[in-house]
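A short write-up of the structure that comes next.
As you look at this complex, bear in mind that one protein chain is not there, while each of the others sits in place.
Moving on, here comes chain A:
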Amino acid sequence: MKVLFKPWLLALLCLNVLSVLTVPTAQAHGEKALEPFIRMRTIQWYDVQWSTQKFNVNDEVSVSGKFHVAEDWPISVPKPEASFLNISTPGPVLIRTERYLNGKPWTNSVALEPGGDYEFKVVMKGRLPGRYHIHPFFNLKDAGQVMGPGVWLDIGGDPSDFSNTIKTINGEMIDMERFGFANGIFWHLFWGVLAAGWLLWWVRRPLFISRYRMLDAGLEQELITDRDKFIAKAVLAGVPVLVLALNAVTANRYPDAIPLQAGLDRILPLPAQVNAGTVNVDAIKAEYNVAQRAMLLQVSVDNRSQGAVRIGEFSSSNVHFMNAELADVGHMPGKDDVSNNGLSLDNNAPIAPGEQRTVTIEVRDAAWESEKLDGLIKDADSRVGGLLFLYDDVMGKRYISSISAAVIPKFN
């Protein structure tokens, strides 16, 4: 008894200890687990905004923004021939009612073109109250999920208020929350009763030991009676006839039924927004200083625009490193991580029209480590990538370049 008591006491103590520990709710979507070179050089998100972050059940909310498909798409990642713009949610706490790519509505997957620019908008409707961390993201076939910037959404109201009614092509209005449910239950019960009847027919009589002994004694003919055979024949003949008859009735009831749709949508990219040719930026060299958590990017800027431009931001994997010396570049809603002083230049003077200058950009912030972007130097593909934003203060214009370069680590 004493020996038995000890493990129970230990288990009780362990349960008590566990009960006082706080178990935090998982709030991320594993975005940092994806290799940095995939996050940096596939889908490059920018200008992502939510219409609101606080709304009620049945209210609409939309997320819109832009993304550039990197030209320097990693060789180890399959090309985005089937890509699905999705929303990371803990189950359907929202429903997706509309989705647009470059202004065109779309429902299936789409082939994206490396180097292409796209604008997106996803309209949703609140379904379950709560506070949720939500991202737009791309499911890339055979590559995985590339997250866009996430925000917290607060959905209020009563879940029982939620409604989702749609109209079929034949004009019938249906409630998506309940459609086909009662019919499904009916058929499952219908066949379930038949199955239960068959099982009970056999289970009501002595089973295993008795039947085994009788079979062993050669009394097989007594185990299956003539009545059993009659019922079996009725089931064998009746069930297929019933199935085919019910199928025919259903086929007549829904003569316009169509198969599930499997087509790929086709949407062309916008005219170039990134690397548009007005201000060209070419990355020459990249060094990552591990101790200082700083990326040194040497870039060549060729300003072919009509006004002087200044480098204001480097954005990669939803982390925004801002040049603090540009006053008009500030925090924008919907951005995951902003480092307001993360970017500095060796020469901050505006780059004049027609000027070609080599600039060294220092991108320094703990985000390289906290966002697990510094893992790049240990990857087989150790090229850094991101979007460089240049601003023409006078003309009020913005130029965006997608840059990439192999990274050389510096350990001290």
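As a convention for this text, a residue touches a chain if its C-beta (ideal position, glycine included) is under 8 Å from a C-beta of that chain, and two chains touch if they have at least 3 such contacts; residues count from 1.
Convention: contacts and distances are computed from a predicted model.
Engineer: Name the chain not shown, per its UniProt record: "Urea ABC transporter permease subunit UrtC", "Anti-sigma-W factor RsiW", "Methane monooxygenase/ammonia monooxygenase subunit A" or "Oligopeptide transport system ATP-binding protein"?
Structural biologist: "Methane monooxygenase/ammonia monooxygenase subunit A"
Engineer: Among A:158, A:220 or A:369, which one touches the chain that has been omitted from the display?
Structural biologist: A:220
Engineer: Which listed residue (A:76, A:97, A:163 or A:370) would be found touching the missing chain in the intact complex?
Structural biologist: A:97
Engineer: For the chain that's not shown, point to the residue among A:10, A:232, A:352 or A:395 touching it.
Structural biologist: From the options A:10, A:232, A:352 or A:395, the contact with the absent chain belongs to A:232.
Engineer: Using the touch rule from the top, list residues of chain A that touch the missing partner.
Structural biologist: 29, 82-84, 86-99, 104-109, 124, 127-128, 139, 141, 145, 164, 166-170, 172, 174, 176-181, 183-184, 187-188, 191-192, 194-196, 198-199, 202-203, 206-220, 223-224, 228-229, 232-233, 235-236, 239-240, 242-244, 246-247, 249-251, 253-254, 256-265
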